[in-house]
Structure formats: structure tokens, C-alpha cells
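A single protein chain has been removed from this complex, and every other one stays in its place.
And then subunit A:
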Amino acid sequence: MDPIRIEGLNFAYGEGDLRRPVLRDVSLTVHAGEVVLLTGPSGSGKTTLLTLIGALRGMQDGSCRVLGREMLGASERDRVALRRRIGFIFQNHNLLGFLTARQNVAMALEIEAGMPERERLDRAGAMLAAVGLAGHEDKTPAKLSGGQRQRVAIARALVAEPGLVLADEPTAALDKVSGGEVVHLLRDLAKSRGTAILMVTHDPRILDIADRIVTMEDGRIVEAANAA
């Protein structure tokens, strides 16, 4: 089974006369371990699609199975449960400013209170080492560079061993070099775990990490190209 299987998905904002469709008959499948980039002009519906897949928004029409769960008609409770199995990476790092890097990463493990504190911190520390931040574990985000913060965010997204990573413009706030480093790191880590990635991006500099590039326009998928 594939981590993402979308068929005939429609979505619109607003009601009545103000109703404005943003996704029309979208069908998309992401296979296990695949890195898929979603591109397209602003307003083409990429981000809306990402929030629907990430269970951050309720579905309206069509079918969207994420990690084996149908999102159409899913309750808030189901969606919260599903979000725990997805790793999210945002445009901005969105780390908690009052926590250290290690504590921020451990937050992704704290949802399930069953894990002992030691194990949480150990796993967070190991994950930070894996993103190349060994020695920076006890710094707060304010003391890290932009690229380092985004790496902490990657560690937070991956530490709970998600079945799927969703990323929205993860390089938007980074310069070319650190942006490239960050997405390559993300790709390598995800590949080594067999985790699929769906990444929304405008950034032509990082297209090389993709297995497949999907282009959207005006709420439809217009082109699905296999990357080199």
C-alpha cells in the first residue's frame, strides 16, 4: 500500500456565491520511499493539498488515503492521531523558543507519554547527531543559524519515525548553500529509512533531490515528470 493515494479530490473555500474551488479532481499517488516534489505557481492549490494530506484540514469530496487511513469524513480525533505519524517541516522552523534543540526534538516524542524521559532525550540527541548538530543539543533556537534551525526541525520531523514527511518550502528562509544541504540531508535520512517525502517547493535549486516532480496549475495536476 502507498503512503498517499488520492483519487478525485475536490476542495473549495467559501460558501454559496463566494465558493472558490482550489482543487479540482486531483489524483496523486506517492509510493513508499519516494521523494515527490510538488511545484506550480502561487495559488495553484499546492499548499491546500498538503494541508489535506497532513490532516490539518477537513476533507470535502473525493478520496484521500494517507498511511492507510481514509481522510474523507475522519473525525478530529482521527486526524490528530494521524498527524502523529507524519513528520512536518514548515517554511519557518517553528521551533519552541524556550526549549533547547534537544528538548524541541523530544517534543515530537512527548505526545506518547509512555516513553521514558531518558529514552526520549537519547533518541533526540542521536537524531540531532544524524542531522549534523552534535554539540549543539543544548542551545536554544535563538543561538543557532537559520540552516541549523531547519536541521533541528528536520530532526523533530523524523525522530518519531514517521511513515511520511510533508514539507512546505523548507528552503524558503535559507540561502542557496544551506538550503541545498538541508534538503539533501532530509532526502538521505528519509531514503535510509524508506520514508516517503512530499515537498512543496518553488525553489528550482533543489529539484535534483526528487524522484518525481508533480506540477500543479489552477487546482489541477498538469504534469508528472520523472526526475533524472
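Convention: contacts are C-beta pairs under 8 Å (C-beta built on N, C-alpha and C of every residue); 3 or more make two chains touch, one makes a residue touch a chain; residues count from 1.
Keep in mind that, in the parts below, contacts and distances are computed from a predicted model.
Entry comment: the absent subunit's protein name, as recorded by UniProt, is "ABC transporter permease DevC", drawn from "ABC transporter permease DevC", "NADH-quinone oxidoreductase subunit D", "Cytochrome c oxidase subunit 3" or "Dihydroorotase". Only one residue from A:7, A:112 or A:223 touches the chain missing from this view: A:112. Taking the complete complex into account, A:50 is the one of A:23, A:50 or A:209 that touches the chain left out. Interface note: of A:64, A:127 or A:182, the residue touching the hidden chain in the full complex is A:127. Listed by residue number, the positions of subunit A touching the unshown chain are 1-3, 32-33, 47, 50-51, 54, 56-57, 67-70, 77, 80-86, 88, 90-92, 94, 96-99, 103, 107-108, 110-115, 123, 126-127, 129-130, 156-157, 159, 161-164, 168, 192-196, 200.
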